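Yeah, one chain of the complex is gone here, protein chain that is, but the others are all in their spots.
Chain IDs A and B follow the sequence of writing; residue 1 opens each chain.
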Amino acid sequence: MFPKKISPDAIFQAIKLVKQRSPLVHNITNFVVMQTTANILLAVGASPIMANAIEEMDDIVSMADALVINIGTLYSSLLDSITKAQDIALQYQLPVIFDPVGAGASKFRTETAKNILNRGVSILRGNASEILSLQNNLVNNKGVDSCHETEQALEIAIDLSNQYNCCVVISGHKDIICYKNLTYYLTHGTPLLTRVTGMGCSATALIGAFAAVVKDLSLASIYAMATLGLAAEKAEKLAQGPGSFYPILLDTLYKLELADFVNFHCELA
Amino acid sequence: MFPKKISPDAIFQAIKLVKQRSPLVHNITNFVVMQTTANILLAVGASPIMANAIEEMDDIVSMADALVINIGTLYSSLLDSITKAQDIALQYQLPVIFDPVGAGASKFRTETAKNILNRGVSILRGNASEILSLQNNLVNNKGVDSCHETEQALEIAIDLSNQYNCCVVISGHKDIICYKNLTYYLTHGTPLLTRVTGMGCSATALIGAFAAVVKDLSLASIYAMATLGLAAEKAEKLAQGPGSFYPILLDTLYKLELADFVNFHCELA
Partner (left out) sequence: MFPKKISPDAIFQAIKLVKQRSPLVHNITNFVVMQTTANILLAVGASPIMANAIEEMDDIVSMADALVINIGTLYSSLLDSITKAQDIALQYQLPVIFDPVGAGASKFRTETAKNILNRGVSILRGNASEILSLQNNLVNNKGVDSCHETEQALEIAIDLSNQYNCCVVISGHKDIICYKNLTYYLTHGTPLLTRVTGMGCSATALIGAFAAVVKDLSLASIYAMATLGLAAEKAEKLAQGPGSFYPILLDTLYKLELADFVNFHCELA
């Protein structure tokens, strides 16, 4: 049964598991954030690999502990690699985390995102505009940035979660996590996260690291969003702007202590 | 009519416009600088998108506020995407900013750069060696770094500006902006900008952000080069080297104030 209350200690134990097991997180991801995502995963102790070639999908997915798919700089020949990676991940019952970057910004991305969902994912994470576009074909003229609040996407997130039988995470000012008719709200983080590229993509990758060591998909998602959000709040206090925020965030993720989670707050709707 | 004197306040008002309107800047750019360019654009408040796939050129260019083309890691299938993006941008009268990275380092780049110019761009920005190579087929054995002073490329820049009816920006120790028989000199910046990868590319992307909100191409170029140059001067004072310079530059761009522009100096030749 799902816990009514999530304790700081539960999150911290999960982080300790990530550091101990150093799960191999395979990222099929975009070229803008590859470095950032790898550094975020390394900071929490996970072992990232980035591989897009279809020739090595079989070998790499079959030994990975989680698969992260991100369509932020999609190109046509990547579609076959994604399909193959999903097939193998499903066969090995690997958690598949999907980030539909820019869904709504082009029909190419929106359609590809729907195809990926149809083949099966464990967790879908996007901003509100991306989540909305996956059902109502909304066009987002802000590209990869959101032009909606997360609450506006809540109903569609619940629908998507039921339709595709996956956990749905909408990230934003307020994070929302929906799965199996339960909805959780988290309000950690800082607007600085929207002024550094790849922070959403890094949230998705972190969910991958936690899903590799925590079986429950909602809990893995909550732990990851809480970790990023609370580390970001701590980093913001020391930062002078988005430039210094990013290295301080990595330092903070690297040195997380139980005390960093005492302010954790999560609401069950 | 073009202003004889550009005030600090004019630049600052333009930056405020960028922050207010958060223009969508579409970057077809190289893999080395994607992250850096995105972070520079986010720091000034613009909304960057990176997309290379021909399948989404129509959707993304048609809703973008500026198109930035950069050939720093060119590959053959990108040529069709660039052509399509230019066609749509011209149709929507979008500003097209072009960065011929490494023109002169290979015939492939030099020829591609000329083809892009022939199809039509609004603003061309390069270092002196790149600009020179676009007319006299100069071979640059320093690769993507310049082996000339900007003044050496002045005459050819004026020729290119007339031939292709575009604003030409030569960046270097002294920045030169030529358009419609007017030539401006800016001397802001620091040599540290040459020790961090992607600073030239970021200048080009910043011109895109300004050209999205300021109609006059010379003014947009001057505002962008002044913003980067003055922020770099301020950042240099706090930096210990190129590593700390880059995050401090982002912080500075994020928090620009009118006072940061009081030393602005621009000379009309």
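What we mean here is this: contacts are C-beta pairs under 8 Å (C-beta built on N, C-alpha and C of every residue); 3 or more make two chains touch, one makes a residue touch a chain.
Keep in mind that this is a model prediction, so the values were computed, not measured.
The chain not shown here is touched by just one of A:Phe31, A:Phe98, A:Tyr184 or A:Phe210, and that residue is A:Phe31. Residue in contact with the omitted chain (choice from A:Leu42, A:Leu79, A:Ile158 or A:Leu182): A:Leu42. When the missing chain is restored to the complex, the residue among B:Tyr179, B:Tyr223, B:Tyr246 or B:Phe261 that touches it is B:Tyr246.
Contact between chain A and the absent chain runs through residues 22, 24, 26, 31, 34-35, 38-39, 42-43, 47-53, 55-56, 59-60, 63-64, 246-255.
Even with one chain removed from view, chain B keeps its contact list with that chain: residues 30-33, 35-36, 72-76, 102, 105-109, 139, 141-145, 194-198, 239-244, 246-247.
The working rule: only the chains that are shown with their structure count from here on.
In whole angstrom, the spacing between the mean C-alpha positions of chain A and chain B is 33.
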